[in-house]
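A single protein chain has been removed from this complex, and every other one stays in its place.
Letters are used for the chains, namely A and B, taken in the order the chains are written, and counting of residues starts over at 1 for each.
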Amino acid sequence: MSIYIDKAAQISIQQPLCNEWFSNPSMPTDRLCKFVRPDFKQYISAAISRRMGTALKCTLSSASACVSEEKRSNLDGILTGTGLGSIENTENFLLAMLEGEEGLSPSNFMQSTHNTLGSQVAIAFKCHGYNITYAHRGTSFDSALMNAVVKFQLNEYKTALVNGVDEMTEKYFQLFDHIGFWKDRNVTIEDVRNATSPGTFAGENSVSLLLTTQPSEQPLCELCDTQLFYRPSDEQLKTCVEKLCHAFNINRIDAIVIGNNGDKENDAEYRRLAQLLTPDAKQIIYKHLFGESFTMSGLGIYVAATCLKEKRVPAHITMDNEALENPQTILVLNHFKQLDYSITLLKSC
Amino acid sequence: MTEKIVVTGYGIISSIGAGVEKTREALLKEEKSIGRVAHLNTCHTDIPCGEVKESDDELKKALGIASDQIITRTPLLAMMAMKEAISTSRLTDQISTAFINGTTVGGMEKSEKYYYDFFEGKHTEYISAHDCGAGTELVSHLFGHFDLMTTISTACSSAANSVILGADLIKTGRVDAAIVGGTESLSKFHLNGFNSLMILEHQPCRPFEKSNQGLNLGEGAGYIVIERESVAKARGANIICELSGYANTCDAFHQTATSETSEGAYRAMTNALLNAHLKTNEIDYINAHGTGTSDNDLHESIALKRVFGENIPPFSSTKAFTGHTTSAAGAVESVISILALQYGFIPANLGFSEPIEATGLIPVQKTLHRTLNHVMTNSFGFGGNDSSCIFSKYQPS
Partner (left out) sequence: MDALVQELKEKVIQALNLEDVTPDDIDANAPLFGEGLGLDSIDALELIVLMERNYGIKLKNANEGKDIFKSIQVMADYISKNRTK
């Protein structure tokens, strides 16, 4: 059994629901970059969307763009990762409550729970399948992806939708600023290629992947496996990569996606591990285009899958500023504060 | 056929007490615990809850944690239950183990207290303690080393889904054991949230009662240790029971209301039975979700009738004991179900007097003592995130 990424859709701080970022990226210039919104009306009727916050609208749009109508109710699973859920709604309810505990509007509360995003997709798709939401900081998306792979490996799935969604509000941005998440200026590609100071910049993302064992004519790539680790030893990670290569008959990893974001400590760990795990692979970076969030690793997978489909890694997303033609295998590495790690292996179809 | 997954340890804390022994005693004595909150700072003091008796400081003391350590109440409750789960199972990190935690409130109970202070640069150490994963990380330090760790947040079915993921990780060989469950403290945020939905009862809740108005919120934590049968046997673990089946489905109808036919609940129970290779007449007791709201109780009754027909097994909701412990409920009630299986009793559904007219179902009203072989527990969440798990008497392979 092979798992394929059959379709993928992203809404982020780049042009939404397309691959404009691949050939003609826009360079973020703010410390907090917000979603570039698609025309939500194409995906959600006004009657349904009237109570929805931005994160939810983006989730429904990227999910809808990913799964054609006839497939929606037949998905075996809808798995979602979100570090913070709909924080816009959470904040609205919290602020109103701090003013007084009377006459509070239920709509904001209802949307504040993390699982609203994934369950609303199920409601819109009339899908009774497995439905789950992960909220585990920087590996929230990776957890959802791993869970999907597990279900495929148990032969319980033929198709599944995996989402990674996070939004960032002004207020939450300020709170994170107090604990040193962000740089005091905008982050450039030079920072991401060679970080010398702490902090990164904030992005927003809703990425959806349609996984299937029965791909359409042009799937993006094959998803070999996703493995999660907590405080792993170098040996564990090395063994994992070796085992995966062996299991999938891969003798060379062409490129590795690393999550450099301009934060010195964060990036040093990626560079160290890239050197350790895949010393000869081309290093792909993406957070200079998309910013950072708890589920930005979803875009790491998206970027890698897109490169495999396009048979090209453009120079503007590589560490050495040189393009790579015809990549066959890409490893995607993610870590959160050197605690939680994930490794995903993708190969071309 | 895949190898059995067995339960080798458990831990629990709720308003009826800390620890499995205290919990069993309270259930058997039908002790009531729902009442006025003492620790939660809210103006809704007329809304009764199932609050854990210990304050944060008392919990810290019981856990041997310095009183000035930065930790929110959700992970504190978790640590109480986790410690017991680890010690009853005698599991060590020689076995590759996952920690799957269910929570939704996370550190909100402190964020709501210090929110304005944060912006003035005060108490900022609680900012990074806010998200759900932060608590999981803190709690994990109680164990030597987890190979894999994550946090599930599907509202009131979070802990049940942790059990399910843990089992699937073992089945696919990713780990040999898992500590699974969930934790939730009361917060002003979700007390007011449930109040805005007008589903809070102003007296102790009465699940499955004809005239029921709503639920009581509770707080607590529960964890169970599950592992591959061969691993448990090899290390000489005390096998308490089996996790024989489970299912996760979605009602896919409305964020807070249930579909007329209770599709999600129906599928969760049906698929769990299929997964366990059990027939409906083999279930000896159902620990129902039974929140006390008319929406849940009516629709859970409809689903029970759809699944079990005329022969609905004895069932009760234990939420009149503990209150609705939301993200922890699936684990708190799994531990209660395991105790029922282990010690041969069916806990009472407190406060019941008259059945819901449309369905006429009558839960177990007084504690029953009898041998149980298979017990089902239901956890249904916002958004129709519905899951069921089945625990069975251990039959060595």
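Keep this in mind: contacts are C-beta pairs under 8 Å (C-beta built on N, C-alpha and C of every residue); 3 or more make two chains touch, one makes a residue touch a chain.
All values reported here derive from a predicted model rather than from experimental measurement.
In the complete assembly, the contact with the undisplayed chain comes from A:106, out of A:106, A:203 or A:327. The chain not shown here is touched by just one of B:256, B:280 or B:365, and that residue is B:256.
Panel shows chain A; residues 46-47, 50-51, 102-107, 110 of it touch the chain omitted from the view.
Touching residues on chain B toward the chain that is not drawn are 196-198, 213, 254-257.
As a convention for this text, only the chains that are shown with their structure count from here on.
Note: centroid distance chain A to chain B, computed from Cα atoms, is 30 Å. By the touch rule above, chain A contacts chain B in their complex via residues 78, 83-85, 93-94, 97-98, 101-102, 104-106, 109-116, 118-120, 122-123, 125-137, 139-140, 143, 147, 150-151, 153-154, 171, 174-176, 178-179, 227-232, 294, 339-340. The touching residues of chain B, counted against chain A in their complex, run 42-44, 99, 103-104, 106, 111-112, 115-116, 118-119, 121, 124, 127-128, 131-134, 136-137, 140, 145-155, 161, 165, 168-169, 171-172, 174, 188-190, 192-193, 195-198, 248-256, 263-264, 267, 381-385.
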